[in-house]
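Shown below is the structure under consideration.
Here the complex is missing one protein chain, while the rest keep their positions.
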Amino acid sequence: MNDISLKDALKVVGTRPVRPDGVDKVMGRAQFGGDAVMPGMIFGSTVRSPHAHARIIKIDTSAAEAMKGVRAVVTAADLPNITSEEAFVGEGPMNFRDLSCNLMARDKVLYDGHVVAAVAATSTSIARAAAEAIKVEYEVLPHVINEMEAMQPGAPVLHDDIFTSGVDPKPTTPSNVVKRMEFAKGDLEAGFAAADKIVERTYTTAPVHQAYIEPHACVAAFNPDGQCQVICSSQGHFMVRAYCAKLLGIDISEIRVTPAEIGGGFGGKTLVYLEPLALALSRKAGRPVRMVMTREEVFRGSGPTSGGTINVKVGAKMDGTITAAHAEVILQAGAYPGSPIGPALMTCWAMYDIENASAVGFDVVSNRPKVAAYRAPGAPISTYATESAVDELSRAIGMDPIELRLKNAAKDGTKALYGPTFQNIGYVETLEAAKNHPNLQAKLGPNQGRGVAAGFWFNIGGESSASLAVNEDGTIALVSGSPDIGGSRASMAMMAAEVLGVNVERVRPIIGDTASVGFTFVTGGSRVTFATGTAVCDASDDIVKQLRGRAAKLWEIDVEAVEWRDGSAYPAGDNAGKFEPLSLADIAVKSGRTGGPIAAKATVNAQGAGPGWGVHVVDVEVDKETGHVKILRYTAAQDVGRAIHPSYVEGQVQGGAVQGIGWALNEEYIYDKDGRLDNGGFLDYRVPVASDLPKIDVALVEVPNPRHPFGAKGVGEVPIVPPMAAIANAIFDATGVRMTSLPMSPPKVRAALDAAGK
Amino acid sequence: MSKTHVTCTVNGEETEFLCDSNQTVLDVLREDLGLTGSKEGCGSGDCGACSVLVDGRLVCSCLMFGSEAEGTSITTIEGIADGENLHPVQSQFLKHAALQCGFCTPGLIVATKALLDANPSPTDEEARYWLAGNLCRCTGYDKIMNAVHAAAAELRGESA
Amino acid sequence: MYSPTYAAPTTVDEAVGLLANASGAARVLSGGTDLIIQMRSGRLRPEVIVDIKKIAGTIGIREEADGWHIGAATPGAEIGEHAGLCAAWPGVTEAVQLIGSTQVQGRASFAGNLCNASPAGDSVPGLVAAGALAVIVGKNGKRTVPVEDVPVSPGRTSLAADEFVYEFIIPKASGKTSDAYLRFIPRTEMDIAVVGCGITVTLDASGTCTAAKVCLGAVAPTILVLDDAAKILIGNKLDDATLAKLDAAAQAACKPIDDKRGTIEFRTKVAGVLARRVAAIAFERAAAR
Partner (left out) sequence: MATVHLGATLCRTYCGDIRVVEVKALTIGRMIKELDALFPGLGNQIEESMAVAVDGEIFQDTLIDPIGPDSEVHLIPKIAGG
């Protein structure tokens, strides 16, 4: 293999070819989950709870079953009653019993939108009419929505088997507080005593939805012999297979899941909501069943991420040294345990080298949909508070916010609050890139302000599989197990082309179904380019080895005497120049006669994903009379290790930043007094639109990750971490008012300005 | 249930279909005509993923009954390219990496074509306001705007 | 299972007959951007849908002696493309173009926006401030009423079951008369107005206001016509004292609700802000006539 660690030597990596799946997507031919068809398929719909908390007394399905065209009705009685079993999914430990009950309520409904029954019929309109005809009798119970209220003694208790863990002594009465977690180092009290300035404040955030534009969708067939086929859009078809098997009590070998194109996920499609229901309906109906959520169902029934309450205290000396930092984070888990409290705590001070620090957190259930992973789960919530507090601190001691961060920056050798020591990190370089960006020279006018914030995310590796086959004309078929959610086929093909030394158009990447490629963990955790990319490179290396072997056979020399460069075999050493080089295509055409087809597979459990760092600088203008905040300029600097396809890397950063802008300014779940979601649609769940935004300028910093063949680090998650604090800090710069509650929507900004007499 | 018989032109071809009175044009395109390029992201006119041109005017196909299509000419994403030759808006979306997941892309391409038909030289602000009804959750719109301006330049005959 | 009847009559009489003879609830379909959403969500389930767009005169704009005649179902996009009307009534035409997205503009109409009877309809305050009339047809013939007389409460209009709006007439603006409309929304597009304000003013040669009509949306169960605010403007120029009084009058008139789109306090304050900003634009436009 050539020395590809040097950027200058790279021919494909770092270029910007057109993505291989692009033409289908711009012509409307790409098949997403809701486009897939199976012969004879019928259509499913769900019945959802209108109550935030209620006991199910009786479900009468008789009227629905009697309707013409209705082929099956299922309730929890049709699913195995799964016992409590902890497993690690999406964003943290998850209990399969909870997952099953979240899919279809068993005894109690725990949130508005909780599924209680599903129906399949010969048309969507009949299925919806039948769903309306299912009569559910409820005993409505008191509910609790807010996490702080849910923690109070006397709050309605959702589960009678939750006894707070992580506290001593362990409680003997159930509550909504699932667990307490803590990370600490140094001596907090001494650290605060050494500080010249201390700032302390409470922040709150609202739950926000991933708001992918494609609603959840699948088509599933349960054959009489027990074999199952599922076509769906998800962030991991092996995840879908595993959960369907577990939740329906069938063997994994009986289920084949084919990935459809996925219309956005951002963490929200690392769980199942429809697939097991569609299979259960299909089993009963004897026909394939398609299920597609409505937008309202997406908001009511699928995972937002947590809202929370964060108390922060941080102190520094006048020279800028942060002497102590503390954060207490309370996160909503939704109806079942499992908020991203761990990462929220681990990330919130990760940007700093602080001797004395602590982070304490609580995971709290309430009558909301169970949270799902959302881009850097937990980190944006806690970091909004800590990076706001650090901004306040920088103003208190009169130091530039980037200089304060540089002075205290985590670097190689810094011991993180949660234990490990950082290595090969590019945070200082990222701060410098932000500091030196021309946007920071722009002059600000009246009511305008500039804010800075940083963010951290771990990134992960994990299990991935890939296989390559050399076609007889020298082109390459590349199969991997990672659903392509944002252009990863392009980067997979580019890495293979780089290793093989061929033009990227010669490599055709596809995503294999669960029977065609080895297990691959979800497209999430910013892992695909790193982990699946490593598998692709390993398999490509194997192909190169085989190609050299075939050339050696043709030349009748030793394989060690064959060198691979620029897509061709060259005789080397004593044989140098003795034979004409053989191109990949030359060898491919003779592969049958030199030992058979040339193919390779690689599986990895990639470790050592390099952590990601982002620094965002935003300029805003505040309309003080209406509280409207306009984003004038946006700069996002990030250490990406190495950008394989820089356009899609920039796209990840831009997209993450804009999701953060939405989180900062307008997105929130709004419940009425009865605990019903009041804004379950894109009209009143306000994601950013094109006219809300300026250009999003990206500064890519490349501090290579030695654990990846080309130095790549995860990219997709970090950029959603800094925006909320950056914008809050910019609003302060513009107005002198500190916004301590997300979203910083016009009514809240105007009220804060009025309260401050500004 | 009585169905309405509708004759219209879809992507240049005369097309007939029968539809229920509460089926939308989007339902008809996707379920009856096999044209699944138009997407349903919301069903309420808030996301633009179902954008089509009806008699040259940009509309959400989820906000129009199939019955209303009688006598109209509808262009969907499947009718934007000239055969196998991509329209400049399509090729510039590819060149500028203006899509990530690709789900909003058909609607954005139809809407961009309508924009450039009406206004060959939009300012960035004009383009952003025209496209405000097309939600994209992946890209932050930045590369989409680059593609829109590049397509405009190409259609004006300027070298990009 | 629910399955309404769709009809697309080609004459007013036919349409009125369908509405009058419908056994259950009937709904008039113009642009459909509210009706279809309400039907899909199950909030409305009419038995009969009467599509009025095939009736001559329901789509299109003509300038006549008594004013601008705008077909009830004329889509916002077509209104925005009409140079003459846009020049004559910039506020009215900008307002209709604020409804929803470009796509929604391709369908949404004045009549639909008015008869949906939401207090937040963007096109209504501008029409009212401009003194627009709605031409209503029904089995008893044709009647013409001021636009503000159509909505009576959220979701309800003064139209009889057999009636529909056929067209609007906006008087010709004479002399130094012009208008403006602004609405406040959390984003820059795609939202329902949290507050809307339309103002039409007529100035004399010195810039003093001689006639005014001020209208607020989304701050009460129906749109509000603010006679007190108009009186503040009349006889005055656009000075700080007048604007302050206008702001106070607008705030005093508000009777808003707290909901997911805004609080009572916020809506009230912003109503005053918008009244000032809209008056400034209307004065500037009128002065330039």
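Letters A, B and C name the chains as they come in the text, with residue numbers starting at 1 for each one.
FYI, a contact is a pair of C-beta atoms (placed from the backbone, for glycine too) under 8 Å apart; a residue touches a chain by one contact, two chains touch by 3 or more.
Given the structure is predicted, the values throughout are model-derived calculations rather than measurements.
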Where the missing chain makes contact, among the chains that are shown: A
Candidate in contact with the missing chain, chosen from A:273, A:418 or A:732: A:418
Contact with the hidden chain (one of A:44, A:259, A:288 or A:342): A:342
Among A:106, A:180, A:197 or A:545, residue touching the chain not depicted: A:180
Among A:273, A:336, A:384 or A:458, the residue in touch with the chain that has been omitted: A:458
Contacts of chain A with the absent chain, listed as residue ranges: 86-93, 165-166, 168, 179-184, 210, 265-268, 270, 342-343, 346, 373-377, 418-423, 457-460, 462-463, 522, 524-527, 605, 607-609, 707, 714, 716-717
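In this text, only the chains that are shown with their structure count from here on.
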Remotest chain, chain C as reference, centres from CA atoms: A
Higher-contact pair (C-beta pairs counted), B-C versus A-B: A-B
Where chain A touches two or more other chains, by residue: 125, 682-683, 688-689, 691-692
Sequence positions of chain C contacting 2 or more other chains: 1-2, 41, 188-190
Chain B partner contacts - residues on chain C that touch it in the complex: 1-6, 8, 29, 31-33, 36-37, 39-41, 49, 51, 53, 75, 77, 100-104, 106-107, 188-190
Interfacial residue positions of chain B with respect to chain C in the complex: 1-2, 4, 20-22, 24, 43-46, 48, 51, 54, 57-60, 62-65, 67-68, 70, 111, 114-115, 129-134
Complex contacts: residues of chain A adjacent to chain B: 16, 18-19, 21-23, 25-32, 34-35, 125, 210-215, 261-266, 292, 294-295, 485-487, 645, 647-648, 650-652, 654-659, 681-683, 687-693, 695-696
